[in-house]
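Got a structure for you, questions after.
Only a single protein chain was left out; the remaining protein chains are all shown in position.
Chain IDs A and B follow the sequence of writing; residue 1 opens each chain.
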Amino acid sequence: MAVFVEVDHVDRVFKLPDGGEYIALKNIDLQIHKGEFVSLVGHSGCGKSTLLNILSGLDQPSAGGIVLEGRQVTDPGPDRMVVFQNYSLLPWLTVRENIALAVDRVMQKHPKPVRDRMIDHHIDMVGLQKAAYKRPGQISGGMKQRVAIARALAIRPKLLLLDEPFGALDALTRGGLQEQLMKICQENEVTCIMVTHDVDEALLLSDRIVLMTNGPEAHVGQIVDVPFPRPRERMEVVKHPNYYSLRNEIVYFLNQQKRVKIQKAKPAAAVAANGLEKVNLELGFIPLIDCAPLVVAKEKGLFEANGLSQVTLNREPSWNAIAEGVTSKRLDAAMMVAGMPLGITLGYGNQRPMPMVSALTLSRNGNAITFGKRLFDQGVRSLADFKASLDRRPDQVHTLAAVHPTSMHNLLLRYWLASGGIDPDRDVSVTMIPPAQMVSTLKAGSIDGYCVGEPWNVRAVQEDVGVVMAIDNDIWSGHIEKVLGVTEAWANQYPKTHVALVKALLEACEYCDDRRNREEIANLLARPEYVGADEAYIRQGFIDPYDRGDGSEPVAVPNYIQFYTGKANCPDVAEVVWLMTQMARWGVTPFPRNWLAVAERVTRPDIFGEAARQLGLIDIGRDRHTTQLFDGVVFDPDEPLKYLDQFAIKRDIRIEEVPMDAMAAV
Amino acid sequence: MTAPLDIRPARSPFNFQRFVGQVGTRLKRLIPPTVAILIFLIVWQLLTMGPDANLPSPVRTVQDTWELIINPFFDNGGTDKGLFWQVLSSLQRVAIGFTLAAITGVGLGILVGTSSLMYSALDPLFQILRTVPPLAWLPISLAALQQANPSAIFVIFITAIWPIIINTTEGVRQIPQDYTNVARVLRLSKSQYFFKILFPATVPYIFTGLRIGIGLSWLAIVAAEMLIGGVGIGFFIWDAWNSSRISDIIIAIIYVGIVGLLLDRLIVFVGTLVLPEEQKQ
Partner (left out) sequence: MQTLNTRTQPQSTMPATQEPFLLIDNLSKVYPTLNGDFVVLDGIDLAVNEGEFVCVIGHSGCGKSTMLDMVAGFRQPTEGEVRLETVPIREPGPDRMVVFQNYSLLPWLTAYENIYLGVNSVFPNKPEAAKKHIVMEHLEMVGLADVANKKPGALSGGMKQRVCIARALALRPKVLILDEPFGALDPITREELQEELLKIWRDHQITVLMITHDIDEALFLSDRIVMMTNGPAAKIGEIMQVPFERPRTRARIMEDPRFYELRNEALDFLYHRYAHDDT
């Protein structure tokens, strides 16, 4: 699709009365396609209205420019019609006259009857026939805004600009108007740019949501693609499996902006003490059972024992938040899904690559694949049953969920499906949802199953909405699951702190795998500041026999979650290479031509070794060996491409040189 | 808040009960002012009953001026005319002076309001000039125009014009940015902008200016006529004072008050004809 509107590196600087300058917008760069609906979302004062004014030509950028269909625009014109928040209808004209004013002016060349038809058509379109001869003062706010929309569309603009069109209306009155606007835009194929701070409104209407950071120097913080199919209907949209994960992502972004504002007031400087460069650490975790090592290190004083006297654990809402927190330096380090350090290093999801390292594996196993009760009731008991049911009903779309593109959940779920002859992208669809939303989304029927860590499988079984189809131990027992991740820059800046952190967590991992401590740990995890789930949910698999919910007796699963035993903790280049193959297989990241250099850069057994040596733990390094998963395909870490060749179901694999040294200089 | 519930009754063609009710409430409203006037007259009567009172009592006033009251239309030539003719010639001067002031004032106001350069240049000047008492202009105008009648008209003009200019200017400057933005986006031509947006948006302010202006004109004419002589209610008062006809003065003052009120109401009435429903307040 050709670019229709281009916002080309726009800056907007306001001169202040005291002679200073206020940089409202900094380097805004945005391409909008024809027929697209784009929302600009941000806090008040983030410059989103300024940007809209620049687009309309009512305001001029200080640098850069706006290009509409290849031509730069510098002044306002009817090809970019604006709908303002306060309607801006002329109070002395009737509804019809207000629209006529615009139509008569812009469509001068058309004869009067044509213009009249045009006016009436647009009054009909917004359903205001009865109010056509009323003045704005006699109609409600919602009706006024409909007049403004009719007026804007009546002159057939190329681009419709909406500045918080429903901001002055109460949240519920907005609903009907949003649907009407959506319908009109759909029917008239208008390209729209809307400023709003209502996240639900943005999600319902937009194809893309542009999240703006707070001013001064506001810029585009993130662009969220909204994948809901059109035509849309509100209740279908909110029941879409990704609705709440997208919504939470946006809300999270906005909250983060709010927090940034507060943080700017008091920057946290590194506190050096106890022979370490930094003892005040912000660590991120996700409320899952495998956050146990962090909780234990905190609660049992292991951080302090290793000199880290001011460690704060931050409970994060999603894995995206973890990735954002560590790369933006808000967090010093975090518990990460296995592929995340590699994924960020390679720039997954078109993000800017940033070198990451991991010096500790925190846990192994602990996931399960749960299918909704409906599938189970239809007789789906195994992967083969699922394949058969898909073959029988090819018209039905099944959606499965995992938590993050770089997580083992995603990679194992796809591996498992593909090994059963099911293409995870063509025969079903795999979507990303934060762990906490899995059960409710499954219950709502928006997804048919998922792969996630505990307690979310147990919970689905206990609430009788799902049945566990496979646990990790059925697919690949002892696989890498959660790791400690930091940026390479952080690791270089605080080497001693890094070793101390690994020591504390390694001791915690050892503590977690002593079965005698499990009761105590389950108790700690149940606390609201950590997992905050009922202890009954936490115990399953962790202490008690595991109930799959398929009617079979609960059985004790050895190593259901592994924190220390079996040399669990040393980072392993071979495992990183396996992750590399699978992420390349599904198109998450390219496969680096210099794969070994990249894997060795991300994996830091040297730091782990130093920590282990200081703790007096010997011989807990990983042995070099080949691996095979439940399907028997052998993975030789020296021949990753050969391994990839063996898979029938895979995406096009991009093999690219990843310039690690250039990246580190960034 | 939720929107107010629409429980207004539909407009029925004619409802006798309601009509009677409305007349009733109107009459009721007349009671307090009538009582107030009565009390005022009684107090006045009581205060001026004594034989050595300087001012005539109300009864006395009516007795003295009965001729004037019952026959406002006599004309004995010269300045000896009935009150109707006196008031009419004052009103003529006001009409000419005020019309000139309205046209010039609105024009200048729009000009000054649309140009910030003109505004910053002229607004301070206007602010100074508007405080000059009307009569202070009289000697200047007499010196310049050499004739009594044009000078009086000039005093009306110069008195009324400042509030008209200042309010019009303010009206133009207060046009909501939104309306201007609409005009810019639609690329309205200058004349369309003037007639469709600028003028309607400014009308309420213009009428505020006109109302203040007409009030000031009427104040000024009475004073000016006292000085320049000729037919007119102002000179009538001055003449009566010189002839010690205090009762005549009192009756003339009542005329001045009533005419002033009527002039004010007239402007308001014209305003209601011109102003759109939403902007009346």
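Here, a contact is a pair of C-beta atoms (placed from the backbone, for glycine too) under 8 Å apart; a residue touches a chain by one contact, two chains touch by 3 or more.
Values in this document were obtained by computation on a predicted structure and should not be read as measured data.
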| item | value |
| --- | --- |
| Omitted-chain contact residue, chosen from A:171, A:273 or A:397 | A:171 |
| Contact partner of the left-out chain, one of A:43, A:110 or A:567 | A:43 |
| Omitted-chain contact residue, chosen from A:234, A:381, A:496 or A:567 | A:234 |
| Residue in contact with the excluded chain [from A:89, A:436 or A:570] | A:436 |
| Contact footprint on chain A, counting only the chain that is left out | 43-44, 127-128, 130-131, 140, 142-143, 170-173, 175-177, 197, 234-235, 238-239, 244, 248, 251, 254, 258, 287, 315, 317, 436-441, 443-444, 459, 528, 532 |
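Note that only the chains that are shown with their structure count from here on.
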| item | value |
| --- | --- |
| Touch list for chain B against partner chain A, complex | 3, 176, 178-179, 181-182, 184-188, 192, 196-197, 200-201, 276-279 |
| Residues on chain A engaged by chain B in the complex (per definition of touch) | 56-58, 75-78, 80-82, 84, 86-88, 90-93, 101-102, 105-106, 135-138, 140, 155 |
